[in-house]
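Shown here: the complex without one of its protein chains, the others still in place.
And now, chain A:
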Amino acid sequence: MLVLRGLTRIRTVLLQQGNTGLRSLTTTSSVVQPNEDRLIKMENPYKEPQKGCLLCNVTVDFKNTQLLSQFISPYTGRIYGRHITRLCSRKQKEVAKAVKKSHALGTSSSR
């Protein structure tokens, strides 16, 4: 009984002292200020320019035997695959066609 009374006394004292503090805290948190650290939407400024394959902007011709010889084996004369030349599909196809064309036209040897 005595303990209960003591507790109630402490409680009232605390409420008198601390209530104003509690109230002030709640009032400030209700207003939301714009956060300057929020992310701005923009394109990646560190984006690297897209790299193309070796023969980007290079015309592949059956007459250009020196260029074509770089994509065939010097021993067997076979055309290197895409995993070796690292060309894009379009240019790889062009090179293969040009090599075969030059063989047929008598511009380069197949052996």
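The working rule: a residue touches a chain if its C-beta (ideal position, glycine included) is under 8 Å from a C-beta of that chain, and two chains touch if they have at least 3 such contacts; residues count from 1.
In this text, contacts and distances are computed from a predicted model.
**Student:** Would you kindly match the missing chain to its UniProt protein name, picking from "ALA-interacting subunit", "MAK16 protein", "Small ribosomal subunit protein bS6m" or "Translation initiation factor eIF2B subunit beta"?
**Tutor:** The chain we cannot see is recorded in UniProt as "Small ribosomal subunit protein bS6m".
**Student:** State which residues belonging to chain A touch the missing partner chain.
**Tutor:** Within chain A, the residues that touch the unshown chain are 50-53, 55-57, 59, 62-63, 88, 90-91, 94, 101, 104-111.
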